[in-house]
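A single protein chain has been omitted from the complex, and every remaining protein chain is retained in its original position.
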Amino acid sequence: MIKAIFLIQSPDSKGILASVTNFFSERDFNILHCQQHTDSYEKRFFMRIELDADDMKTTRKELEDEFGVLASSLGLDWSCHWSDYKTRMAILVSKTGHCLYDLISRQLEGELNAEIPLIISNHPDMEKAANQFRIPYYYFPMTEGKEKQEEKVRNLLKRFDIDLVVLARYMQILSPEFIEEWRGRIINIHHAFLPAFQGANPYLRAYERGVKMIGATAHYASEDLDQGPIIEQDVIRVNHELTPSGLKEVGKDSEKRTLAAAVKAHLEHRVIIYKNRTIVFSVER
Amino acid sequence: MIKAIFLIQSPDSKGILASVTNFFSERDFNILHCQQHTDSYEKRFFMRIELDADDMKTTRKELEDEFGVLASSLGLDWSCHWSDYKTRMAILVSKTGHCLYDLISRQLEGELNAEIPLIISNHPDMEKAANQFRIPYYYFPMTEGKEKQEEKVRNLLKRFDIDLVVLARYMQILSPEFIEEWRGRIINIHHAFLPAFQGANPYLRAYERGVKMIGATAHYASEDLDQGPIIEQDVIRVNHELTPSGLKEVGKDSEKRTLAAAVKAHLEHRVIIYKNRTIVFSVER
Amino acid sequence: MIKAIFLIQSPDSKGILASVTNFFSERDFNILHCQQHTDSYEKRFFMRIELDADDMKTTRKELEDEFGVLASSLGLDWSCHWSDYKTRMAILVSKTGHCLYDLISRQLEGELNAEIPLIISNHPDMEKAANQFRIPYYYFPMTEGKEKQEEKVRNLLKRFDIDLVVLARYMQILSPEFIEEWRGRIINIHHAFLPAFQGANPYLRAYERGVKMIGATAHYASEDLDQGPIIEQDVIRVNHELTPSGLKEVGKDSEKRTLAAAVKAHLEHRVIIYKNRTIVFSVER
Partner (left out) sequence: MIKAIFLIQSPDSKGILASVTNFFSERDFNILHCQQHTDSYEKRFFMRIELDADDMKTTRKELEDEFGVLASSLGLDWSCHWSDYKTRMAILVSKTGHCLYDLISRQLEGELNAEIPLIISNHPDMEKAANQFRIPYYYFPMTEGKEKQEEKVRNLLKRFDIDLVVLARYMQILSPEFIEEWRGRIINIHHAFLPAFQGANPYLRAYERGVKMIGATAHYASEDLDQGPIIEQDVIRVNHELTPSGLKEVGKDSEKRTLAAAVKAHLEHRVIIYKNRTIVFSVER
């Protein structure tokens, strides 16, 4: 079944929900799933609506245009997504492969509605992994200068028509220009429970602080390091038996699962960003 | 703010969501929260809608009557609840008090939208606790015969205008007549992760089976022991260091929290029962 | 069964474990539980040993003295505790009672090896709760000046022979003198997952940061606010539906359970402090 998914946000006001559901009801759509959330603190309306698009009577363009007219009259911010489109996802990685392997194997198992046209790295270490799966691997060392290196990365993303960039333990800070160009389309995994332990060496600092749980945070990249909108977080209980390197090893599980959950939410068009927060809708499976 | 909450279910068909949201939109209600779920496996539609009822233009009766007309035409099962009504909740208990204390203290802290007009027990042990909180305590020993004892309990529930019966570790099996009369209004806590370890002595059996997690299950009581619709479940990780009595002690935390969450979901009108399953809607807080 | 519990720490060196176990074996003790941990990062040895003391052939004093001789020769820091002594625990509270109710009801249920001789507060709100349980309640408002108020609190703790002070949502910062006098014997509950959201209003800040989990941290109080050695942490998954006040309400569950677990670990003599970290041994139950 082909599905159409609309993501909508606007200032809160009466009648939006009825107007939107009417719009699709009048066009004889079967509404598969409709979720609405009003943030009473921010006075803001959020909505995700999923439609059976198999027997559409209009073209996709016509439907989007007509909805655009309604959205304008109601003052809605919106986007529309079609389930038969596979998001083109680039993975950026440095030296450790656990998140990379996890994403690739989930994609192979059909769990992610995405293609992985390429892997980019500032280190040669993961080339072997890329070859195993016959995914092109581009190695751009930082030795050529940060600016030049980033330019190459950005060019490649354009050339490969990439929709989503996943930083799967890519240990480089992106420039503000890169962030700006890709806002809302770069997902990073930070190996700590943000806002605790922002920045480098979180596991060592977690050890020194003596925390009893460690975690991971997947978020959209923003200009301020580790400050972007959080999509998913997870923790693992730890105890005094773990040294800093033990915490690091144990934390890998949490990183894999947190990043995968965030990427999945994005690929299923379940995430809306507002200010520095995300609304992550659940989905019937 | 006074809120009206409608719980709705019906066979799935197109247009229900639009019809219902229109109904309230036309009457100028502010829809605070609307959640819709279609079970694609059962082909069944479920909905919870929460309205700001402060400036209603009709009486409650009129609104319910009008909605009844729409519901009939669409074939909906429904109920309507008003947030300024405090559910009258009877607690039944045997010898252990952890769930009892937990429910009472949550009620005192304003966490539960309920009154606790009485506590009933087949043992005298918890009378002291009831007295501390000045809640009437009725002690009906089983020695007078199960049938007679239960009759007294049922009479008392009627006399006190009880809406909800909570079995907070009440170690007696209720008769089918009792169950039938109170269907969907008795919540029981079972001290295991159902359907594992149904029946007596679950912690001993958990020990013998060597499980690595123990749990608790809150469910609506049904004729078949520990088979009713599950509202909430929870687990705690355990290891080989726990003997059967250690498991029992550790499990108390899980029981308290599971029962409280289930009672809360019921009191907030977030639960719909269908066949032997529950739909438990989340709620904005 | 009366148990003796020894907590031991020292710089790591060969043979300590054998020497200590020999010491008790020679005296014909049954070792119920022995746990040893070497922190390879800090090169430090930690140990907890639990003995059946029912048929001791010496007095307690003699045993402690003899062990003291061994400890001196090996350079051990140690303490000895006897299971038939009930720790005298004072609870300090401000306006909210969920942790207070939880601790009292656990004590009544026999879950905590402690007495609660008094409750102290800077507000009158919880007096009713104290009266319900017939626990003396001392209300010292801050209006009389912080220094004076604290003096009264400290005098009272002395007068009541208190062993452990539990800050069960006591919203006052203690003076360095107070902290110094009671080092390692004050347990505080912070309503956030430290080191995230130190200081005031953590739930509001958690909302603004858009975290997907909130937590609680129980720690020994230290001069630096929210910086003391962590004993226990816990988190609860949250989503976009929770406003700051919703987070606060949901967080209560986590606070109760985290504080109770930490207090229990302390009362069972399972915690050793080293630098700013804790070793929390598990225990057979």
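In order of appearance the chains are A, B and C, and numbering begins at 1 in each one.
Here, a contact is a pair of C-beta atoms (placed from the backbone, for glycine too) under 8 Å apart; a residue touches a chain by one contact, two chains touch by 3 or more.
Keep in mind that what you see is a predicted model, and the values were worked out from it rather than measured.
For the omitted chain, the shown partners it touches in the full complex are A, B, C.
The residue touching the chain not shown here, chosen from B:59, B:72 or B:239, is B:239. When the missing chain is restored to the complex, the residue among B:75, B:136, B:176 or B:195 that touches it is B:195.
The residue touching the chain not shown here, chosen from B:70, B:108, B:156 or B:213, is B:213.
From the options A:12, A:42, A:151 or A:253, the residue with contact to the unseen chain in the full assembly is A:253.
As for the chain not pictured, it touches subunit C at residues 14-15, 17-19, 21-22, 24-25, 28-38, 40, 237, 284.
The chain not displayed touches subunit B at residues 37, 39-41, 46, 193-197, 207-213, 215, 229-235, 239-241, 243-244, 276-280.
Take subunit A: the residues that touch the chain left off the picture are 96-98, 101-102, 105-106, 108-109, 111, 129, 132-133, 239, 241-243, 245-247, 249-250, 252-253, 257, 260, 282-285.
In this section, only the chains that are shown with their structure count from here on.
On superposing C-alpha atoms, the copy subunit A sits rotated by 180° relative to subunit C, to the nearest 5. Of all residue numbers seen at the subunit B-subunit C contact, over half occur in both copies; the interface is built from largely matching residues. Put simply, the C-alpha centre of subunit B and that of subunit C have 35 angstrom between them.
Shown for subunit C are the residues that touch two or more other chains, namely 239, 241, 243.
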